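Excluded from the complex is one protein chain; the other protein chains are retained at their positions.
Moving on to subunit A:
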Amino acid sequence: MSRFLKVAALSVGAALALSQPLQAGSLGLGTPATPEEIAGWDIDVRPDGAGLPEGRGTVAEGEAIFSEQCAVCHGDFGEGAGRWPVLAGGQDTLTSEAPVKTIGSYWPYLSTVYDYIHRAMPYGNAQSLSADETYAVVAYLLYLNDIVDDEEFELSKENFASIRLPNEDGFIDDGRPDTPLASEAPPCMSECKAEVKITKRARIIDVTPEDDGEVSGMAVD
(Lines give C-alpha, C1' and ligand atoms only; values in the text may rest on other atoms or scores of the structure.)
Protein backbone atom coordinates (compact mmCIF):
# COMPACT_ATOMS: atom_id res chain seq x y z
CA MET A 1 0.00 0.00 0.00
CA SER A 2 1.39 3.35 -0.96
CA ARG A 3 2.21 5.88 1.72
CA PHE A 4 -0.46 8.15 0.34
CA LEU A 5 -3.11 5.50 0.87
CA LYS A 6 -1.89 4.82 4.39
CA VAL A 7 -2.17 8.48 5.23
CA ALA A 8 -5.56 8.74 3.61
CA ALA A 9 -6.77 5.75 5.62
CA LEU A 10 -5.51 7.42 8.80
CA SER A 11 -7.26 10.69 8.26
CA VAL A 12 -10.61 9.15 9.12
CA GLY A 13 -13.40 11.59 8.57
CA ALA A 14 -11.08 14.40 7.61
CA ALA A 15 -12.58 16.37 4.79
CA LEU A 16 -9.87 16.78 2.18
CA ALA A 17 -10.82 20.34 1.48
CA LEU A 18 -7.51 21.30 -0.14
CA SER A 19 -7.19 20.76 -3.83
CA GLN A 20 -4.91 17.85 -4.48
CA PRO A 21 -2.20 18.20 -7.10
CA LEU A 22 -1.18 14.84 -8.50
CA GLN A 23 1.50 13.49 -6.27
CA ALA A 24 2.91 10.01 -6.44
CA GLY A 25 4.09 9.42 -2.90
CA SER A 26 7.39 10.86 -1.80
CA LEU A 27 8.99 13.76 -3.66
CA GLY A 28 12.39 12.93 -2.22
CA LEU A 29 12.68 16.36 -0.64
CA GLY A 30 14.42 17.13 2.64
CA THR A 31 17.42 15.41 4.16
CA PRO A 32 17.37 12.69 6.81
CA ALA A 33 17.65 14.10 10.33
CA THR A 34 20.56 12.50 12.17
CA PRO A 35 20.18 11.26 15.77
CA GLU A 36 22.51 14.07 16.93
CA GLU A 37 20.46 16.72 15.17
CA ILE A 38 17.26 15.35 16.65
CA ALA A 39 18.77 15.11 20.14
CA GLY A 40 19.66 18.81 20.08
CA TRP A 41 16.16 19.95 19.22
CA ASP A 42 13.87 17.24 20.60
CA ILE A 43 13.38 18.78 24.04
CA ASP A 44 9.73 18.07 24.78
CA VAL A 45 8.57 16.09 27.81
CA ARG A 46 5.21 14.36 28.06
CA PRO A 47 3.03 13.50 31.09
CA ASP A 48 4.03 9.83 30.81
CA GLY A 49 7.66 10.89 31.21
CA ALA A 50 8.57 10.40 27.54
CA GLY A 51 11.35 12.81 26.67
CA LEU A 52 12.80 13.17 30.18
CA PRO A 53 16.61 13.18 30.13
CA GLU A 54 18.81 11.42 32.66
CA GLY A 55 19.39 13.63 35.67
CA ARG A 56 18.49 14.59 39.22
CA GLY A 57 18.33 17.54 41.57
CA THR A 58 17.20 18.34 45.11
CA VAL A 59 14.93 21.00 46.58
CA ALA A 60 17.93 22.62 48.28
CA GLU A 61 19.91 22.74 45.03
CA GLY A 62 16.85 24.14 43.29
CA GLU A 63 16.46 26.88 45.85
CA ALA A 64 19.97 28.16 45.13
CA ILE A 65 19.37 28.20 41.37
CA PHE A 66 15.96 29.77 41.81
CA SER A 67 17.18 32.63 43.96
CA GLU A 68 19.94 33.37 41.50
CA GLN A 69 18.11 32.97 38.19
CA CYS A 70 14.38 33.18 38.81
CA ALA A 71 13.52 35.09 41.97
CA VAL A 72 14.16 38.51 40.44
CA CYS A 73 10.95 38.05 38.46
CA HIS A 74 9.05 35.32 40.26
CA GLY A 75 9.90 36.26 43.86
CA ASP A 76 11.89 34.22 46.39
CA PHE A 77 8.90 32.03 47.13
CA GLY A 78 7.30 32.04 43.68
CA GLU A 79 4.91 34.76 44.81
CA GLY A 80 5.72 36.87 41.74
CA ALA A 81 7.69 40.12 41.88
CA GLY A 82 5.56 43.04 40.75
CA ARG A 83 3.50 41.92 37.81
CA TRP A 84 5.59 38.89 36.84
CA PRO A 85 3.88 35.49 37.01
CA VAL A 86 3.07 33.85 40.35
CA LEU A 87 4.39 30.28 40.52
CA ALA A 88 3.15 29.06 43.90
CA GLY A 89 0.07 29.21 46.08
CA GLY A 90 -3.47 29.91 44.95
CA GLN A 91 -4.91 26.68 46.31
CA ASP A 92 -8.70 26.87 46.64
CA THR A 93 -8.98 30.02 44.52
CA LEU A 94 -10.30 28.48 41.31
CA THR A 95 -13.93 29.21 42.17
CA SER A 96 -13.21 32.71 43.50
CA GLU A 97 -13.56 36.06 41.76
CA ALA A 98 -9.79 36.22 41.27
CA PRO A 99 -8.39 32.75 40.64
CA VAL A 100 -4.63 32.37 41.13
CA LYS A 101 -3.52 29.69 38.69
CA THR A 102 -0.21 28.14 39.67
CA ILE A 103 1.61 24.86 39.37
CA GLY A 104 0.11 23.87 42.71
CA SER A 105 -3.40 25.17 42.20
CA TYR A 106 -4.03 24.64 38.51
CA TRP A 107 -1.45 22.81 36.40
CA PRO A 108 -2.42 19.18 35.75
CA TYR A 109 0.98 17.59 35.03
CA LEU A 110 4.49 17.96 36.39
CA SER A 111 5.97 17.20 32.96
CA THR A 112 4.70 20.60 31.80
CA VAL A 113 6.78 22.30 34.48
CA TYR A 114 9.92 20.55 33.34
CA ASP A 115 9.16 21.04 29.65
CA TYR A 116 8.32 24.74 29.97
CA ILE A 117 11.14 25.76 32.29
CA HIS A 118 13.74 24.06 30.19
CA ARG A 119 12.43 25.42 26.88
CA ALA A 120 11.55 28.99 27.91
CA MET A 121 13.12 29.97 31.25
CA PRO A 122 14.92 31.84 32.59
CA TYR A 123 13.15 34.40 30.45
CA GLY A 124 15.73 35.79 28.04
CA ASN A 125 18.14 32.87 28.42
CA ALA A 126 16.05 29.90 27.35
CA GLN A 127 17.39 26.34 27.13
CA SER A 128 20.36 27.28 29.32
CA LEU A 129 19.57 25.10 32.33
CA SER A 130 21.17 21.65 32.40
CA ALA A 131 19.01 18.59 33.04
CA ASP A 132 20.18 18.43 36.67
CA GLU A 133 19.46 22.13 37.19
CA THR A 134 16.01 21.77 35.68
CA TYR A 135 15.17 18.78 37.91
CA ALA A 136 16.38 20.79 40.91
CA VAL A 137 14.30 23.88 40.07
CA VAL A 138 11.23 21.73 39.43
CA ALA A 139 11.81 20.04 42.81
CA TYR A 140 12.00 23.46 44.46
CA LEU A 141 8.72 24.51 42.81
CA LEU A 142 7.11 21.33 44.18
CA TYR A 143 8.37 22.40 47.60
CA LEU A 144 7.08 25.96 47.22
CA ASN A 145 3.68 24.51 46.30
CA ASP A 146 3.60 22.17 49.34
CA ILE A 147 3.61 19.10 47.14
CA VAL A 148 6.83 17.84 48.74
CA ASP A 149 7.91 19.01 52.20
CA ASP A 150 11.46 17.72 52.53
CA GLU A 151 14.36 19.97 51.47
CA GLU A 152 16.39 16.83 50.84
CA PHE A 153 13.81 15.56 48.35
CA GLU A 154 15.52 14.65 45.09
CA LEU A 155 13.62 14.66 41.80
CA SER A 156 14.99 12.46 39.03
CA LYS A 157 14.00 10.76 35.82
CA GLU A 158 13.30 7.66 37.89
CA ASN A 159 10.79 9.08 40.40
CA PHE A 160 9.35 11.83 38.18
CA ALA A 161 6.22 9.95 37.07
CA SER A 162 5.30 9.14 40.69
CA ILE A 163 4.60 12.82 41.45
CA ARG A 164 1.03 13.93 40.76
CA LEU A 165 -0.19 17.51 40.83
CA PRO A 166 -3.32 18.29 42.88
CA ASN A 167 -5.44 19.61 40.00
CA GLU A 168 -4.87 16.73 37.57
CA ASP A 169 -8.60 15.94 37.57
CA GLY A 170 -9.59 19.58 37.19
CA PHE A 171 -9.90 19.48 33.40
CA ILE A 172 -12.79 18.50 31.16
CA ASP A 173 -13.29 18.34 27.41
CA ASP A 174 -14.52 21.21 25.27
CA GLY A 175 -18.28 21.42 25.82
CA ARG A 176 -19.10 23.74 22.97
CA PRO A 177 -21.46 24.63 21.43
CA ASP A 178 -22.91 25.47 24.83
CA THR A 179 -25.46 28.05 23.69
CA PRO A 180 -28.57 27.29 21.58
CA LEU A 181 -28.26 26.82 17.81
CA ALA A 182 -30.64 28.63 15.45
CA SER A 183 -32.61 25.41 15.06
CA GLU A 184 -33.17 25.19 18.82
CA ALA A 185 -33.96 28.86 19.42
CA PRO A 186 -34.51 30.87 16.25
CA PRO A 187 -33.30 34.39 17.04
CA CYS A 188 -36.02 37.02 17.40
CA MET A 189 -36.06 39.71 14.67
CA SER A 190 -38.74 42.19 15.70
CA GLU A 191 -40.35 43.52 18.86
CA CYS A 192 -37.97 41.36 20.85
CA LYS A 193 -38.11 43.38 24.04
CA ALA A 194 -40.13 46.26 25.42
CA GLU A 195 -37.35 48.30 26.95
CA VAL A 196 -33.60 48.40 27.02
CA LYS A 197 -31.34 49.78 29.73
CA ILE A 198 -27.60 50.33 29.84
CA THR A 199 -26.32 48.02 32.59
CA LYS A 200 -22.56 48.43 32.30
CA ARG A 201 -20.30 51.09 30.86
CA ALA A 202 -16.70 50.88 29.76
CA ARG A 203 -14.70 50.74 32.95
CA ILE A 204 -11.68 52.17 31.28
CA ILE A 205 -12.57 55.17 29.21
CA ASP A 206 -8.91 55.99 28.85
CA VAL A 207 -7.32 53.05 27.23
CA THR A 208 -4.02 53.99 28.78
CA PRO A 209 -4.81 54.68 32.41
CA GLU A 210 -2.19 56.25 34.63
CA ASP A 211 -3.24 54.14 37.56
CA ASP A 212 -1.86 50.66 37.17
CA GLY A 213 -3.67 49.42 40.20
CA GLU A 214 -7.07 49.93 38.65
CA VAL A 215 -6.88 46.81 36.59
CA SER A 216 -4.23 44.77 38.33
CA GLY A 217 -5.04 41.12 38.42
CA MET A 218 -6.55 41.13 34.97
CA ALA A 219 -4.66 39.22 32.39
CA VAL A 220 -5.05 38.89 28.69
CA ASP A 221 -4.27 35.24 28.74
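Assume a contact is a pair of C-beta atoms (placed from the backbone, for glycine too) under 8 Å apart; a residue touches a chain by one contact, two chains touch by 3 or more; residues count from 1.
One rule holds for everything that comes next: contacts and distances are computed from a predicted model.
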item: Chain not displayed: protein name in its UniProt record ("Sulfite dehydrogenase", "Sulfonate transport system permease protein", "Energy-coupling factor transporter transmembrane protein EcfT" or "3-ketoacyl-CoA thiolase"); value: "Sulfite dehydrogenase"
item: Residues belonging to subunit A that touch the chain removed from view; value: 3-4, 6-7, 10-19, 21, 23, 25-27, 29-33, 37-38, 41-44, 46-48, 50, 82-85, 94-95, 99, 101, 106-109, 111-112, 115-116, 119-120, 123-124, 126-127, 170-183, 185, 187-209, 212, 215, 218-221
